[in-house]
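Below is one structure, written out as structure tokens; the observations come after it.
Every protein chain of the complex appears in place save one, which is left out.
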Amino acid sequence: MPSKRKVAILAATGAVGQRFIQLLQGHPWFQIEVLAASEKSAGKNYKAACNWLMESPLPKEIAEMPVVHTDVESVEKAGDVDLVFSALPGDLAGPVEEEFAALYPVFSKASAHRMDKDVPLIIPEVNPEHTALIPIQKKRRGWKGFISTDPNCSTIQLAMTLKPLMQFGLKQVVVSTMQALSGAGYPGVASLDIIDNVIPFISNEEDKMECEPLKILGTFDGEKICPADVVLSASCHRVNVKDGHLEAVFVKLEENPGIEEIEEAFRQFKGEPQKLKLPSAPENPIVVRKEQNRPQPRYDRDEGRGMSVVVGRIRKDPVMSVKYMCLGHNTIRGAAGGGILSAELMVAKGLC
Amino acid sequence: MPSKRKVAILAATGAVGQRFIQLLQGHPWFQIEVLAASEKSAGKNYKAACNWLMESPLPKEIAEMPVVHTDVESVEKAGDVDLVFSALPGDLAGPVEEEFAALYPVFSKASAHRMDKDVPLIIPEVNPEHTALIPIQKKRRGWKGFISTDPNCSTIQLAMTLKPLMQFGLKQVVVSTMQALSGAGYPGVASLDIIDNVIPFISNEEDKMECEPLKILGTFDGEKICPADVVLSASCHRVNVKDGHLEAVFVKLEENPGIEEIEEAFRQFKGEPQKLKLPSAPENPIVVRKEQNRPQPRYDRDEGRGMSVVVGRIRKDPVMSVKYMCLGHNTIRGAAGGGILSAELMVAKGLC
Amino acid sequence: MPSKRKVAILAATGAVGQRFIQLLQGHPWFQIEVLAASEKSAGKNYKAACNWLMESPLPKEIAEMPVVHTDVESVEKAGDVDLVFSALPGDLAGPVEEEFAALYPVFSKASAHRMDKDVPLIIPEVNPEHTALIPIQKKRRGWKGFISTDPNCSTIQLAMTLKPLMQFGLKQVVVSTMQALSGAGYPGVASLDIIDNVIPFISNEEDKMECEPLKILGTFDGEKICPADVVLSASCHRVNVKDGHLEAVFVKLEENPGIEEIEEAFRQFKGEPQKLKLPSAPENPIVVRKEQNRPQPRYDRDEGRGMSVVVGRIRKDPVMSVKYMCLGHNTIRGAAGGGILSAELMVAKGLC
Partner (left out) sequence: MPSKRKVAILAATGAVGQRFIQLLQGHPWFQIEVLAASEKSAGKNYKAACNWLMESPLPKEIAEMPVVHTDVESVEKAGDVDLVFSALPGDLAGPVEEEFAALYPVFSKASAHRMDKDVPLIIPEVNPEHTALIPIQKKRRGWKGFISTDPNCSTIQLAMTLKPLMQFGLKQVVVSTMQALSGAGYPGVASLDIIDNVIPFISNEEDKMECEPLKILGTFDGEKICPADVVLSASCHRVNVKDGHLEAVFVKLEENPGIEEIEEAFRQFKGEPQKLKLPSAPENPIVVRKEQNRPQPRYDRDEGRGMSVVVGRIRKDPVMSVKYMCLGHNTIRGAAGGGILSAELMVAKGLC
């Protein structure tokens, strides 16, 4: 790893952009070279352009960096970039990410290209073999770079727990979420809407949770991803919690493993990031808690520096086969941290 | 209805006891005659014995009433009582309620006797015919009075929405709850445990939700209740909301009704309380909201003065048949209000 | 009072506008004739234009009313209006309210005209004699109507408690507020900003609290208001409470009244609204609570249907003379309710 790769962050002033900046501080492989944002931020320095929301202070050298407009020309002019992290909102990401991908590897948190046939939807521990789509995509589109996407934040933690259950013949999943405020970005949810309340609706979230896992858990047949033979149903709800999505998961399995066997499958679950010792890889992708009242968002969201998923309350289910709770940090593993881990995987595999 | 029935409230100083007092103010059929509580409250006047938690002020005449100890002798001495509301905690309720039932009709919010074979577990709109157990119970136990129980607060609202689905061949139910703080009584949940957090465990709650509906939805065969042929799975969670339990419900039906048909079944659902025009009966036991982000605890918990259940987001389910949200006020319909409605039903039926 | 006066509400779709609508339901003197709002709402019916935030349901006849644009011509065309309630934001209110005042009595919640020399800044219990500015204003400006303003929400409750202290030689006031989220309007404070947090700054609030009471407590000399000889210092903070501003008040008095004397002064305080039995007047403008931990926002904000100010913890102060807590409902007494009471006062006095 001779020298650090230089990265640009698109939508660098938003909540996910800020998390990218925070997590890339002192990163051994990547260094921030260009910060891009919308027109109203471009031309300012970062400190002036951004309402810093992280609890850790805004790094001084970032504070003084100029913010450029989110277009290829401006980014090229601003620095020599090796790869791009995109925190663009879903509705803007589509064409903009394509422009960047013509030149750079783009790691996107946006939903725009997730279900594109030649774009991998990656959780590095779950489906690293889907990176095989990258050369296909580059060839087909005639791009020097490519687009790699991360799943929706609620989907990532769910899919990580579903993967080790595939061995038991996973057939059906019912999931009910209690999602954190930070998942809605900033300013996001109005305080008057959530005080003493729950909002039982998150736009498009249930669709994503019912659809994305089929691709993530699918198999690459040499050309494309064949979706997994699983059916999911999701009900998504916003609760008064800052960070950390909590999910009640009910699964139907073809086999009849014991609770200890399932617990062991969760504990043993490791993936390429652990084998390759990627810088952002948690030692344990899944941590199992035995207390009857865990995982809890405030106590468990920072497990593995926010990169582990915490599972608890694994028990037999009278209707399905098994039920359990899972929790993940929605803006670390579920957003910026997941994107960085994907980029690390691609670097380690020589794909960028 | 010549003169008002005189009632005693057991555990009158607790959170549910207070709600009984609040809801019985100005009640056309019942008037509070005796307030009973534990030893440390007995002998004080109510104002001194109780930490009043209701937002409406403590009624003046109640404030000055003496509190007596929770035993038959003390209650008898304190006044001429026609019936008893029990807000006793589950672990104390067992023998104490039996002593009272030897003399008085006892309407109990406690779990102790809910699953006793000869004790009805009543939701007046759902299974009023189960009151037929009363004469059987009285005869078998040789009591002048009887015990009638209300279900667990999370169960009541769920069972009310399941009843109109029985016509479509209800087979399986998966339910994930987001329950309010007041369900844990007072002082209940520590603020340090729930700020910026969710607690994914409520002791015994899942068992109750998986078990009680079978009895409630069961049929009386002339001698006993035959449990309904339904299987339930529950996952129960505490969220930072004052009042109002919200539940995500997924149901499997044998038939394949359309969403409009189900919505209509909810809307049309009425029961004996509505026919008999019982004083506490809401006009609509189930209210259907069409907005995509309702029901919400803060906005919908007071529907029908807290006696209606609010349903929303009825939609097709890819794994089960149908999913929807339901919400009820856990300390009104789910506790004191439900108990009062049961007592009204029995009075109207001449059972007490 | 032969027939009801017809009112228009400006900025009817906002949080204060909604409160006006809610409080005017069934009002004996006023009926809503026109709802006006910004360009993006004009032309829709109210239900479609507004995100209804009140816990009580949107009245059906209001839901179907058309919303017109906030200009004199549109309002005139929409109905025969007798008076106008303005919930306009401070920065827009200036010229718009003047246009309306040329034709109509305008009761304004906006800050724009509060400190104008010929515009009264009214709390009906405190300075009803300041309505004497109305004929002066009309003459000077050549208007058929006039502008009457209500103070800032934090100021109203403070000034109501200061008024009965004037008899003891009030000289200095230090006040530290804990203000509710609804004071910031909607969407207002982002949930991510206030969860597990306090925001120790509210734009312009301290200036208003230090300045407005001088006018309110001032004396009318036949031509103008001479400011009261009192000095105030305020520190304003936003806390995670839905409604109800709580204030810690420290006052310096020239005289040395006992605590009971002060308490009695608060209790005895009545004003013209009580004498005139105005429809929205609370029986007691100030309610004194004796418990050591009151007033509390959730328990006390609805006192007197939100129109009373609740005072508690009156005690000697080692630095100043006396300290106490006061609490008022910021969107009822502190906004729409206060405006309606002002209008009632003017009607009763024959000023409109």
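Per-chain residue numbering starts at 1, and chain names A, B and C are given in the order in which the chains are listed.
Assume a contact is a pair of C-beta atoms (placed from the backbone, for glycine too) under 8 Å apart; a residue touches a chain by one contact, two chains touch by 3 or more.
For clarity, every value in this text was computed on a predicted model and none was experimentally measured.
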Absent-chain contact - pick from C:V174, C:V309 or C:L345: C:V174
Residues of subunit A (touch criterion as defined above) contacting the omitted chain: 55, 195-196, 298-299, 302
Where the missing chain touches subunit B, by residue: 53, 181-182, 186-196, 240-242
Those residues of subunit C which, in the complete complex, touch the missing chain: 172-174, 176, 178, 195-201, 210, 231-233, 235, 237, 239-242, 246, 248, 250, 252, 292-299, 312-313, 317-320, 323, 325
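The working rule: only the chains that are shown with their structure count from here on.
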Distance from subunit C to subunit A - Cα centre to Cα centre, in angstrom: 48
Centre-of-Cα separation between subunit B and subunit A, whole angstrom: 43
Two or more partner chains touched - positions in subunit C: 195-196
